[in-house]
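Rest of the complex left out; these chains stay put.
Chain nomenclature is as follows: A and B, assigned in order of appearance, with residue numbering initiated at 1 for each chain independently.
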């Protein structure tokens, strides 16, 4: 029995395999502060007990994206340690608020396998589920990654591609308390669900430059141990030449940047699709813009759903780009994220 | 209604305007640890429950400067997002100890406006007040910033400059518990109020080098979203060419550095005046020296007041400079901070 794990290769996965990822993690106030410091998040819901109580919570819930990184991070060692690329996300659904003191763990199921024609790699489709210490489902996500093969000479020809929904259904349960009237002087935004229109574009003005210590601190905090983020010595010999920034960190930075324009959209309902269109490295400055894709008539009186596409850019302001694609219909070299997600946005409430 | 806020310009302010800054923030143990890691603070009062209890507290109070950064940080989005320069501070008064679990928020009043003769900018004078969740005033500060105008062709000629006190009055309330005898073997200093003399100069020997990740983590922790600190892509086109370090971070570093010489001066009574004489950038090493300006006879038996001037330097030791000014009576190019503040210093207590 080898004592050193070298992670799973494409041949190690079988359709239907269930994996219990180790290393449950209790979330603390230290994580909350670090998440704010690492991402620049300014949503008061996650940072202020008084605000959370005014909205309808007993205390601050954790940021949905922080939970995403924790649940995702736990799956890396068994799923994507030998990944060549993270190809995409789908059906990411935020199910349950979590709080400081909760313990998060992850399980995964292999839902698809496709050997690539070059014989050197294959795509692994995985359905990961995050649980809290009461075994309540807090978050589900599907993703697919290109994983190295151990032996390129042996072909299995497997091609089991799962059907992935293009968008989450709009009628999934929304486990929020009844949301009270939001006070713009506290939330930092006076925009509510009724204020947005399909097709409108928000050019978020802020830019955040990433340095090596902050993105590596973030990935280590999430216990995401993918080597490409940490090992400059190894990466020098790769085509990228340097450490690659964890794509989830880019999602978090775009979320912080989009606070100016989406400041009352405090909750993620889900992520419908996500692509890291180009890599990011230390020194890059991240910008983003958002397009409102759909407003979904709410069943609840207090909140509505809003489908949004956020395009993350490096070293280019939103004003400098019209569409994320170049003349060959490929992503523009400065586009680093194409995220299709659904936000929960509070509705206007009259004074009662 | 524009959905993107581009911050306030000089024309947006009116004398007497009151602004409730959004984003109340609950302070946690994560903030305390990060503040220590980011600044190198070594005051046991803020880091040790046993020490705080021996001094007279129920538990560790927060560092006064951490609260300053939080209260200040909350005011940036509405006051100084379009600032060209932070010109000064006055009448910063620390009113009330805060503890982990408290929620901090800020309100401001516009107390002065002066259009600059070039028509391109004006100075905004603001009085900001920090409150805890019980609406108790924890901290007040006045500052003035040079803010861009939207339209340089329209002149208002406004010139309403408030009278700012050169120093806080010495008889403001001091909301500390009765301070017990300080044990030098625990506090790290055997110097008490009686040990200092007016005019004496302390050349603090330590130097701390700043890197980009640590100063940006600090500013993000305080939710200070001034663009000049974060956006290297934008700053490349500015005369500075790179990200400017948040001036408050320099104040905190000088406070940590001055522990060697002022280690028992655990509390700030207030800041009388402060100037960021030159900018600091990643890679700069901060040093400082302090001059005792005034010893104020205490009303209390346990503590006295001590007015101190601390000069922050970059890439130059205190031994290498005699006064902060050059031969043209301008700040020496290596002077980065001129801080006039009043410390609360414990008096000698005999064994009882």
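Methods note: contacts are C-beta pairs under 8 Å (C-beta built on N, C-alpha and C of every residue); 3 or more make two chains touch, one makes a residue touch a chain.
In this text the structure is predicted, and so the values were computed from the model without any measurement.
Participant: Given 2 chains in view, how many copies does the entire assembly contain?
Facilitator: All together, the file's complex is an assembly of 3 copies.
Everything below uses one rule, namely that only the chains that are shown with their structure count from here on.
Participant: If you average the CA atoms of subunit A and of subunit B, how far apart do the two points sit, in angstrom?
Facilitator: Averaging C-alpha atoms per chain gives centres 36 Å apart.
Participant: Touching subunit A in the complex: which residues of subunit B?
Facilitator: 1, 3-6, 20, 22-26, 28-31, 33-34, 77, 101, 103, 105, 133, 211-214, 216-218, 220-221, 223, 225, 227, 230-234, 243
Participant: Which part of subunit A faces subunit B closely enough to touch in the complex?
Facilitator: For this pair, the touching residues of subunit A are 28-34, 36-40, 42, 44, 47-51, 60, 184-189, 191, 195-196, 200, 202-209, 211-214, 217, 260-261, 283, 285, 287, 315.
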